[in-house]
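My questions all concern the structure below.
Of the protein chains in this complex, one is absent; all others appear in place.
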Amino acid sequence: MKRIDLFLTDREVAKVCKAIRKAGAPGYSVMRHVTGMGMAGEISEAMDFSGLGANAHVIVFCEAAVVEAIRSAVRPLFDLYGGVGFISNAEEL
Amino acid sequence: MKRIDLFLTDREVAKVCKAIRKAGAPGYSVMRHVTGMGMAGEISEAMDFSGLGANAHVIVFCEAAVVEAIRSAVRPLFDLYGGVGFISNAEEL
Amino acid sequence: MKRIDLFLTDREVAKVCKAIRKAGAPGYSVMRHVTGMGMAGEISEAMDFSGLGANAHVIVFCEAAVVEAIRSAVRPLFDLYGGVGFISNAEEL
Amino acid sequence: MDSSLVLQNLVSAPILFFFLGIIGVLVGSDLEIPAPLPKLFSLYLLLAIGFKGGLELAHSGLGAQVLITIGAAVLMSLLVPISSYLFLRTRIDSYNAAAMAASYGSISAVTFITAQSFLNVLHVSFDGFMVAALALMESPAIVVGVLLAKLGSSSSRSGASPAATGLPWREVLQEAFLNGSVFLLIGSLVIGYLVTSFSPAGLEKMDPFTEKLFYGALCFFLLDMGIVAAQRLQDLRRAGAFLIGFALVAPLLHALLGLGIARLIGLNQGDSLLFMVLCASASYIAVPAAMRMTVPQANPSLYISAALGLTFPFNVVVGIPLYMALVQRFVPVL
Amino acid sequence: MDSSLVLQNLVSAPILFFFLGIIGVLVGSDLEIPAPLPKLFSLYLLLAIGFKGGLELAHSGLGAQVLITIGAAVLMSLLVPISSYLFLRTRIDSYNAAAMAASYGSISAVTFITAQSFLNVLHVSFDGFMVAALALMESPAIVVGVLLAKLGSSSSRSGASPAATGLPWREVLQEAFLNGSVFLLIGSLVIGYLVTSFSPAGLEKMDPFTEKLFYGALCFFLLDMGIVAAQRLQDLRRAGAFLIGFALVAPLLHALLGLGIARLIGLNQGDSLLFMVLCASASYIAVPAAMRMTVPQANPSLYISAALGLTFPFNVVVGIPLYMALVQRFVPVL
Partner (left out) sequence: MDSSLVLQNLVSAPILFFFLGIIGVLVGSDLEIPAPLPKLFSLYLLLAIGFKGGLELAHSGLGAQVLITIGAAVLMSLLVPISSYLFLRTRIDSYNAAAMAASYGSISAVTFITAQSFLNVLHVSFDGFMVAALALMESPAIVVGVLLAKLGSSSSRSGASPAATGLPWREVLQEAFLNGSVFLLIGSLVIGYLVTSFSPAGLEKMDPFTEKLFYGALCFFLLDMGIVAAQRLQDLRRAGAFLIGFALVAPLLHALLGLGIARLIGLNQGDSLLFMVLCASASYIAVPAAMRMTVPQANPSLYISAALGLTFPFNVVVGIPLYMALVQRFVPVL
């Protein structure tokens, strides 16, 4: 079983989650209000009042077979809007 | 050393944390305001005003010996109220 | 590639992030409003109104070479103010 | 029915903001009121409505009329869930039927507040003790709901599941009576009563907060309710025609029942409308949280979507003026 | 220029709280207003300004003067981004130039509100329909910005990137017109209009919320804006002298252009100031969120920092009294 961690802008979360569901993942979890730093520089919550939003952290535990579908779904979004993804091993409790 | 990730309804957090303490874990961390999707369907924060709450993400880093105790403590709660748990390898920094 | 999970008091986040940037990590993510339990006892959000703050969870995905620099940067902060760190394996999605 | 009542209701600021929220979702606007801001407004409204109710209860005193009205209200909050359950059970499983029944037996404070605003605009007076009725109708339906779920599931199964073996009374009563929103409402009612009785000088200082600000805060909250209701409405496709029908017909039937009782116990026009609204409305504040804990087998998206996505907009937009037309026709001006 | 105007502006509570926020950041205080509290105040201000604008629009009616003013405003929101783009393009890439242009073509509601407060203090009257102009200036600049980004990038490249192939009209229009803040402002305007026209009894009940509370809430929000602006100011080093210069000179030029048009269409003194402020101000609410989605290649820290870290403080502190001095000199008292 695999664990996928995605970090992306708050406002693309809906799109990414749709892609994850379509890829056949059994579930996912989303944490909003994530700040941080990446290639696009620092992201804070200070502009939240303007509707800009900060980052979100999406976690998916799924079978290895699903990973490829998720990767190809989020890759174009990451290319356009930024965002990063990581993968590691896990098993069910 | 093991890493445990639990996702469950906000309102059962207190029960689960008590179980984790009793199981002998050296510590844990809780993130509330987690949304997501699982067997019970989609969970959003939109009903937060009603006291319903969204999900929480509980992370425990502990020795492998403690995992079993945590598993048997959260299993009945997950069966009744829903929730999922995953486990992976880790070491202290 | 390594994944580092740090849990520390909200108010030291800026210092830790500075250390992480200096250590050469390509990015990091911060979740605030984390509650939990550790050697210093239970940490809740109830005192938030006073400026005390709860915990933060900092995640860094980086090359193994950077880990050492981060470890030595956060170690003195953890010794003084509390906080814990864990490390595990990961790869890019 | 007097169509000007409907219009009067439709062009009031709270209802228009409710529509604004609905339209926002329908046209795909990203307007959102992020958590926990809606909670701020819901806590505020409960505090203010409780305080004002206590104030007026202190003025009116606890006479026979008050006690009879409250008694009738509590009775309705026992009757409605039982009859609803029996009806719902013909088509859906015991857990979901019980949770739905609890929702419809309990009340919606925001519907009540909207009805009060409506009466204010019409210059029809009503009594403060109706808030006491409101407060006391929240909890019984929850207890009844849990009981029904327990009875229904043990009669249908061999009762071996952990939830089915013995009712966790402590937890049920806690969820029913100490639920945050019930507790705040009743607590504020008592405080309003005490302050009015023993320290009336403080009332004037509370007035800007609990009274003056109220209407605007209601608008803001209804904006959010519009957003949430519209999102729920989209969920309702999954609920099926049976539940959709129930969500629209039940309020009417319960309102009529309420009208009969109001007539019987001799309520004035304003109180009759409020009584009907209490009977007709379904809870999406206290009940979902309580059911989630006590009847976790029920699917929250069913009972929340029905109560919030259909019954609430129906009552607020169509129901209130409709019930008022009935009141004007059948309840004599005292 | 009448130096008392500057002083009058500087010692007003909103401006002083704005400074307090700036000073807090500069001296290293940990004063912060955590999310989503600033969102609460920004939603509130949009709702209140829209509602009050609708109220006054209902009073003034939709005469020729109103339509001409609104037309001129929309024209400015098309002209300003195009000219800004052409100028910015001499030094920065197409995406960033387009995003900056959209910011400066659009408006800042808080600057507008601050100008209204300033006029109130001076007892200079202005018309409610200016809020309609404000509301209608937000969106066109966004559409123009996206178009410019598209044209600029397809002319400079072979146009093969996914963003460059065909304009996603649906998404662009959605971001431009259904953007949460635009939607709330226009929606509240319409509601204010409807309530005033059809249910004026409700106005008095909204007054404590939308009118009385407004000034204090503005102070609170400006405290946060001071904090955020000061943080942004520190980012500006990276933006370079060219953008810093643009952020300070553009508002002046746009204000002068606005003065000319105001004179041409015969606005009174108060409306002239507001018109100038609309032209001079740059958006940091609707536009960044829209640009982030439609022109993700542009660097938000550039256009937000310029609009919020420089142009906003400049307009609020120096610009408004300066523009007023010009108005007093060039616009006759009607």
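Lettered A, B, C, D and E in written order, each chain numbered from 1.
Please note the rule applied: a residue touches a chain if its C-beta (ideal position, glycine included) is under 8 Å from a C-beta of that chain, and two chains touch if they have at least 3 such contacts.
Fair warning: this is a prediction, and the values are worked out from it, not measured in the lab.
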Hidden partner chain, touching residue among D:7, D:194 or D:264: D:194
Touching residues (missing chain, whole complex) on chain D: 35-36, 39-40, 43-44, 47, 51, 174, 178-181, 183-184, 187-188, 191, 194-195, 198-199, 201-202, 205-206, 208-210, 212-213, 289
Where the missing chain touches chain E, by residue: 7-8, 11-13, 16-17, 20, 23-24, 27-37, 40, 117, 120-121, 208, 212-213, 215-217, 219-220, 223
Residues of chain C in contact with the chain not shown: 9, 11, 33, 40-41, 44-53, 76, 79-82
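Please note the rule applied: only the chains that are shown with their structure count from here on.
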Centre-to-centre distance between chain E and chain C (centres being mean Cα positions), rounded to whole Å: 39
Chain E residues counted as touching two or more neighbouring chains: 35-36, 39, 179-181, 289
Overlap residues in chain A, where contacts from two or more other chains coincide: 11, 31, 33, 51, 88-89
